[in-house]
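What follows is a single structure, and I will ask about it in a moment.
Note that one protein chain is taken out, while the other chains of the complex remain in position.
Our next item is chain A:
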Amino acid sequence: MSDVVEKTLTALPGLFDSQTGAAKITNRLKQLIKSITELTSKHEEENLMKQELSAMKEQVSSPNTTMKQMREVMVRAMYCEMLGYDASFTYIHAIKLAQQGSVLEKRVGYLAVSLFLSEGHELLLLLVNTVLKDLQSTNLIEACMALTVVAQVFPKDMIPAVLPLVEDKLSHPKEIIRRKAVLALYKFYLIAPNQVQHIHAKFRKALCDKDPGVMTSSLHIYLQLIRESPDGYKDLTGSFVAILKQVVGGKLPMDFNYHNVPAPWLQIQLLRILSLLGREDQSTSELMYEVLDESLRRAEMNHNITYAILYECVKAVYTIHPKAELLEKAARCIGNFVLSPKINLKYLGLKALTYVVQHDAKLALQHQMTIIECLDHSDFTIKRETLELLFRITNAQNVTVIVEKMLDFLRGCNDEHTVIHLVGKVAELAEKYPFHSLTVTNVTRMR
């Protein structure tokens, strides 16, 4: 009992101190920012930053600096680095902060480390022990922070050290930990695939997790795995279709609704996965027709996000083994997009047409008036996309006109990358359809 009283008594002055302490933290940063905004030239800014940085350097190297003060310096250091000034002397202190500090200081330390250092950095090796410790901590927040850092910047060679702990987290009772663990493992898979070969069974468990959030995270992994080799996962098609059915049918908790649309991002992921699984495979595609039809029907509302779902649906319908009614519905959708006055939708319509044109050239011809109009649109992005589409629908009859349009565009374009890209295309067309030399000279002039 008495030592509890003692603890409280010793904490009391700290209580009064830190009230002002917290204010002090923001104050110094505020001061710095205010002084920067009052400067009038880049030169003055550089001088001020130099001063500030040398003051910070002194502070971090002094043995008297407390953790709290270090925390404050770290925030200022992040601000300076954000503006482009080198504060590399603080890196090692950031790591120390994450190692030795209290939870709050850890948070700043971890944030600083993830912002300052990139994956190959040598200092990261010093962080590994801290991360290992925090992964095993009973404090939820520390474990979360460790998982976040692991997913953001972690040296590839140290993955084996931390892998068993992260795997362990897959069966943690708290949903947020399981979710972060899944994403951390996905990151491991991306940078070192052979290290995680043995835990594919655990991914399957994550897919069937009772919490939809964990299941959604596992979809990231599956999308990548299926992209690389769809055949290995055809047996999961049934599960994905079932999940999508439930989502579209509104079986998820109300929380997941965004503007009355059930879990739109989840639907988009699932549609992508299904389209990869159904490609060039009739039997697998047949499993999906019903749910695709349902999705096309449900996504009728007029909100950006439903259009996003429609777009993915349309792409899926054209990627998998064809079915006439679905194709018709999808074609109508694309038509609506292209004719829409909303510019984002026009862009998507054009992109969809570009994608679809290899399957169904007639669709593009149906909308050719609109496409021609888009060429003269004031928006650069739309113009580029239109030219991309025209490139795909070039044939012997319209090639001269199309190349003329491309050259017109090139004359007015000053973005280097686009010019190179487009010149390449024109050259390709010139080779494919040899025509009069005037155009060919134009091409060489562009180069």
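In this section, contacts are C-beta pairs under 8 Å (C-beta built on N, C-alpha and C of every residue); 3 or more make two chains touch, one makes a residue touch a chain; residues count from 1.
Note that contacts and distances are computed from a predicted model.
Missing chain, UniProt protein name, picked from "Glutamyl-tRNA(Gln) amidotransferase subunit A, mitochondrial", "AP complex subunit sigma", "Succinate dehydrogenase [ubiquinone] cytochrome b small subunit" or "LSM2-LSM8 complex subunit LSM8": "AP complex subunit sigma". Taking the complete complex into account, A:L183 is the one of A:A146, A:L183, A:M288 or A:L353 that touches the chain left out. From the options A:Y91, A:F203, A:F256 or A:F409, the residue with contact to the unseen chain in the full assembly is A:F256. The residue touching the chain not shown here, chosen from A:F203, A:Y233, A:Y307 or A:F391, is A:Y307. The omitted chain makes contact with just one of the residues A:A55, A:I92, A:L140 or A:V401: A:L140. Within the entire complex, the positions of chain A that touch the omitted partner chain are 7, 10-11, 14-15, 18, 26, 29-30, 33, 75, 78-79, 82, 84, 102-104, 107-108, 111, 115, 138-141, 144, 148, 151-152, 174-176, 179-180, 183-184, 186-187, 208, 210-213, 215, 217, 220, 242-243, 246, 251-253, 255-256, 258, 264-265, 268, 272, 304-305, 307-308, 311-312, 343-344, 346-348, 378-382, 384, 415-418, 421.
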